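Next up is a structure, given as structure tokens.
With one protein chain removed, the remaining protein chains of the complex are shown where they sit.
Right after this comes chain A.
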Amino acid sequence: MTDPILSLNDARLTLDGNAGPVDILRGITLDVEKGETLGLIGPSGSGKSSLLMLMGGLERATGGQITALGHDLTAMSEDALARFRRDHMGVVFQSFHLIPTMTALENVATPLELAGKPDAFERAAEELAAVGLAGRADHYPAQMSGGEQQRVALARASAPRPDILLADEPTGNLDGPNGQAIMDMLFGLRDRHGATLVLVTHAPDLAQRCDRVIRLRDGALDRAEAAA
């Protein structure tokens, strides 16, 4: 068996809440295999988003170890993490997080530009076309519907062909049909580019499309489920 592409060893996260430190993740140990699609489920507030943030290096673990593609994320500087994401990761959020001052095309082109691709804008246009938004390239986020914004976000995350795609309830802010379309695209992209996908979701039917599902409860893995 090959090395896992993502590996967490007793990862912990404690944040300072209003009423003192709060243990949000209490020691997560978990491997994600290359090419695998992992579903993360659990009640609201159980720490799913936090876990995804740790995997993406968007949040610093306060304990334990996180390795991605053999690199120890916990030992990297802020900028090294940024470069690592640029080269290996794509992230999709529940509330899209497009840059409001940039058009759809510019949003998609930004990670390609960061990677120094000379044809960033041509490739961005192709990615937009792939999510069915060729006609919306010059629109600002505020001029698009939620579903359209999420498709732009999806195009942006997958444009640099990341090894790992992290998606945090990408359909959480969308209605049924729109959500369905986004999910189809997400799985389509995974299939086409062979990326590893970690998907946080509430929807049971989505969880079923994953290779493996892990349930979080109160900041810890629900063992019974994990074993299944």
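By our rule, a contact is a pair of C-beta atoms (placed from the backbone, for glycine too) under 8 Å apart; a residue touches a chain by one contact, two chains touch by 3 or more; residues count from 1.
Here is the rule we go by: contacts and distances are computed from a predicted model.
S.K.: Any idea which of "Drug:proton antiporter", "Signal recognition particle protein", "Transmembrane protein" or "Spore coat associated protein CotJA" UniProt assigns to the chain that's been left out?
M.R.: Not shown, but named in UniProt as "Drug:proton antiporter".
S.K.: Determine which one of A:T62, A:Q94 or A:Q180 touches the chain that has been left out.
M.R.: The one listed residue touching the chain not shown is A:Q94.
S.K.: Touching the absent chain in the whole complex: find that residue among A:L8, A:M53, A:A104 or A:L133.
M.R.: Residue touching the chain left out of view: A:M53.
S.K.: Which residues does chain A use to touch the chain missing from this display?
M.R.: The missing chain touches chain A at positions 49-50, 53, 56, 58-60, 78-79, 82-87, 91, 93-95, 97-102, 106, 109-111, 113-115, 118, 120-121, 140, 142-143, 156, 168.
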